[in-house]
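Of the protein chains in this complex, all but one are displayed in their positions.
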Amino acid sequence: MSDVLLAVDDLRTYFATEEGVVRAVDGVSFTINRGERRGVVGESGSGKSVTAMSIMGLIEPPAGQIVTGAIDFDGLNLLELPEDEMRKVRGGRIAMIFQDPMTSLNPVYTIGQQLIETIVLHQNVSKSAAREIAAQSLADVQIPYPASRLDDFPHQFSGGMRQRVMIAMGLSCNPELLIADEPTTALDVTTQAQILDLMLALADDRGTSVLLITHDLGVVAGFCDTVQVMYAGGIVESGSASDIFYDPKHPYSWGLLGSMTRLDAAQMHRLNSVRGAPPSVINLPEGCRFRPRCDFALDVCRERLPLLGPSDVEGHTVACHRAAELDLKLVTSEGAPR
Amino acid sequence: MTTGKITEYVADGGPEDMPEDVLLRVNHLVKEFPIKRGIFFKSQVGAVQAVSDISFQVRKGETLGLVGESGCGKSTTARCVMRLLEPTEGQVYFRREREVATADGGTEVVSDVVDVASADAGTLRALRRQIQIVFQDPYASLNPRMTVAGIVSEPLIVHNVGTAQERLEKVKELLAVVGLSPEHTNRYPHEFSGGQRQRIGIARALALNPRFIVLDEPVSALDVSIQAQVLNLLQDLQEEYGLTYLFIAHDLSVVRHISDRVAVMYLGKIVEFAERDTLYDAPMHPYTHALLSAVPIPDPELERSRERIILEGDIPSPADPPPGCRFNTRCPIAVQGKCDVDEPLLTQMGEGHWVACHFPEVKKVF
Amino acid sequence: MFAYIVRRLVYGVITLFVLSALVFMLVQFGGGSPLDRLRLNPRMVNVIQKLTVKYGLDLPLYQQYFKWLSGFVSVDRFVVLGASAWIGFGSVVAATAGLFFTKVKATWFRPARAFGVVAIWVSFFWFAKSRVDFAMDWGDSFRGDGPVWDLVFGAAGATFRLGVTALSLALIIGLPLGVFQAVRQYSFFDQVGTLGSFIAFSTPIFIVATGLQVVLAFYLERWTGLKLFFVVGMTQVGYGDLGRLAQMGDIFRHLALPALSIALISIAGYARFQRAAMLEVLHSDYLRTAKSKGLPRRTVLVKHALRNALLPIVTIVTLDVAGIIGGAIITESIFGWPGVGRLYIGAINAVDYPVIMAIVMVIGMGIVFMNIVADILYGVLDPRVRYE
Partner (left out) sequence: MSNGASGIDESIDAAEGISAEPVTQWDLFRTRLARHKQARIAAIFLALLFAIVFVAPFVTCAERDAYCGKLLEHPATQLRDPENGLLLVQNPPSTTRPFGTDDIGRDVLSRVIHGGRASLTVGLTTGLLVATVGTIVGALAGYYPGAVDQVLMRIVDVILGLPLLPVAIVFGSLVPQIPVLPAFLKEGAWVIAFLLGILLWGGLARIVRAEFLSLREKEFVEAARAAGSNDRRIIFRHILPNAMSPIIVATTLVVGTAIIIEAALSFLGFGVRPPTPTWGGMSAAGARVATKGFWWEFLASSSALVATVLAVNFMGDGLRDALDPTQTIERK
């Protein structure tokens, strides 16, 4: 399977704030194939969520605006699609799950009402048939007594259970693409394992493509086929999971991996941290945005923004002027060749 | 609640038999939060036992990791150790050092053991110079209406250390130590990023030259790259000043990185307690197995080949904990008639390895 | 829930107790005896003597207070005409009990049941009104206008008409205004609305009332010769001779200006509050979920946003009842509306303490009652609320 399901091209989403224009997403291009599970990693403010919201058409003018770009979903240009056409895609063909399950469900309606609403909207079935489907989708996410729990309100569910409901709601219409925005960040680690397992099984079963947004590289390692690393509104590196984890070519991805404490590693004396803090999204540095924190920066990095380009590995792209010459595998935490 | 003596448990005992190299000994600590109800004036109708009779000790210079999921009582333990909360029962013995006048007119430093949990106001105040805390949320833990100088020098002011000028010098020194520019003394917290704020919080904790610092999830609100910076800083400070840490976290990989010994908590109880590598390489409690197997590792091949132990259901409410072993409702190896009846006590399974389970078994999870 | 209502009731009773004691003492200390005026006339000594004994004015203060209190809570007359009222009462009780023991597992059931019970009881009172002669022993007016109960309840109907109209106006205009402002945040409409709310919020009712009176009644007639509105009373002379349609028109022409002047400040308040509530919901996570499901904008706004944004307004409206009553006191005295407010002002001027006390207590009880209604309503509408 290699046919492209989603192609995002040079997406730029800006927000007008009182302090200035926030370039939340600034020139992002990537594609997702059918059945592919793509991970988007990056720290807060890197533009991961805004990318997802842009794809879903949930950026609301006048505060936020998609300035340029194209989002092609199975031949449909989502940015040009009329609103009622877009609505059919949203929730029907592309579903989304959010970070905080405690606040993502409407407190005054039962789980059943909220599920049935989606199913009736996208599947053209009767209310009673929709109820059957809703109960089935609750059963799919392993909620006990699904038929009777349909009549419960969100506050009667625990956090993990609510996230299951969100997944059930997302998958109830068999979408082709599921966007999961930090779906497990608010959950405990054992609950996170439950949820990830469930999502993996369901997506595998149905061949759903997944765009998983997270800051946790560990989650990506277990879940995703391909990974893109984002930094300050742009993609700095993209490739298969093993490319990124075993052979990072961008100093930021390399630093991020070095910053991770690992469960399976005995104590290292020092973590190989990335110095400094992410730049303010209003005053992005000239040239390469990672340059002020980069140990390998040259003059050229100050002058030009590096574009995402191919590397020596097929399908592994990186946005760094020195990608070809640097071999980060040889660099230890103690010293970086200048 | 078991009030019986936890047999042979390392930390069990009073101040008199506390070894010289032990800095802190928590002895049968219990913390209950009352549930209040009433039509006109509220009266207590029940209690949530956030911490149920736990004991452990921290040796001088080491880092003890206290790990568990939300609601397991780890932060409550931290606050009881700091006496920010009044413990319901139990003692918190701390080996303090103080200067006393000698017969020949000089001073010498003597150490003795005091119970933080029952210390009077004056003793407690003096103790606060030796025990400090760093909080989780870098946004909520700094007073937004105070300057950095005001925040960092507050412990000095409270304890009447130095003149105003000396205190300012000390603040600048502390800022340099935690890797911030000493010029920033008159800035307000809102001008700093999360990682920088956490450094300010650490500088405040260091101000009185404490010997023991409670770190309550100090890095869990930070981004990965910043997390690494702060962890490195904490390790450097420990080395430089010989600090002892009680490190509280929910992230097991962070705990592995920084701790010497680790205690795992579940629903107000310590279920397993061991040297770091023993705990991670040869865990024995089924909850520890599940917890470790649930933590994702940033290594695709390893992560995909691992076997996950998926726990059923959610953590029970601490207001109504299950009888017997508190983990029995979710435990994959629970035996009916045993685990839901008898409460397992912490038992020694090896050198410094204590497990509270009826059917302990070593299991490698990665 | 039940215990919670009991608690609110007890607090309400305590409040009323404090209120009555406070007003009683003030009237005694500050108002002097209502018989003072008679003292000017030397021939009245005997009359004063008799009245003093009759009203117990020679007793110590606390005894007078308890004398008043025991009268206030005791029933003066209670006559049921015919058996139908009793039968009606029995069936209403039975219907209520039946409704409460019925269990239907659907979200609409709880609100529907609550409104059903209210509707049954309201219609029962409507029916019983003509068949039950009921009065509390609230004493006689010192001004010689007869029993206080009859006075107050004669006037209460007029105030009720005015207050309900004002409240409806405020809800019908204020809520949609706030919702539209929120949906079109920062638009020209929103900014004008906010400015208007601020101005209305800062304008005392007596200025609105007088302004409306002067402009819409006096100057409108002077310049155009049109007499659209009346500025005094509830109905014009000869109301009874008018046709049905003309009667309604007459009521409207009397009611419009006073009701509007009370409503204006509430309209502003509700609009501002509703705007804030709506904005909060519009920025909530669950609204994002609703949008991401592909629901039409209308459904998102009405079904998901409005339903949640209307919840807190319940509290605001009930809290506003005290404000509407206060507004009625002022408006009634400006428009000569024969309601409780005008009665109250008159009683204060004459230091007619049985009337003062009765009106203060009726208003206080109304506020306590509305607070309890608000709590019950909130519990019915918000599934998360479970009172301990």
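Here the chain labels run A, B and C in written order, and each chain numbers its own residues starting at 1.
Definition applied: a contact is a pair of C-beta atoms (placed from the backbone, for glycine too) under 8 Å apart; a residue touches a chain by one contact, two chains touch by 3 or more.
Quick caveat, the model's predicted, so the values are computed rather than measured.
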item: Contacting the left-out chain in the complete assembly, out of C:A114, C:I345 or C:L381; value: C:I345
item: Among B:R128, B:H289 or B:H358, residue touching the chain not depicted; value: B:R128
item: Candidates C:M136, C:L167 or C:I325 - the one touching the absent chain; value: C:I325
item: Which residue of B:S70, B:S118 or B:S193 touches the chain not shown here; value: B:S193
item: Per the touch definition above, residue among B:H28, B:R95, B:R167 or B:R204 touching the missing chain; value: B:R204
item: Contact residue for the chain not shown (choose from A:G27, A:P183 or A:P279); value: A:P279
item: For subunit C, residues in touch with the removed chain; value: 11-12, 14-16, 18-19, 22-23, 26-27, 29-32, 198-199, 201-207, 210-211, 213-214, 218, 222, 231, 322-323, 325-326, 329-330, 333-334, 344-345, 348-349, 351, 356, 359-360, 363-364, 367-368, 371
item: Interface with the unshown chain - residue positions in subunit B; value: 41-42, 79, 82, 84, 124-125, 128-129, 131-133, 135-137, 139-146, 154-155, 158-159, 173-174, 176-181, 183-184, 186-188, 190-196, 199, 201, 204, 206-209, 229, 232-233, 236-237, 239-241
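The working rule: only the chains that are shown with their structure count from here on.
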item: Pair sharing more residue contacts (C-beta pairs) when A-B is set against A-C; value: A-B
item: Subunit C-touching residues of subunit A, taken from the complex the two chains share; value: 56, 58, 62, 83-84, 86-92, 95-96, 98, 100, 103-110, 113, 117-118, 121-122, 151, 153, 155, 166, 169
item: List of subunit C residues in touch with subunit A within their complex; value: 105-107, 186, 284-297, 304, 307-308, 311, 381-384
item: Touching residues (chain side subunit A, partner subunit B) in the complex; value: 43-44, 158, 160-161, 188-194, 196-197, 215-222, 241-242, 245-246, 255-275, 277-278
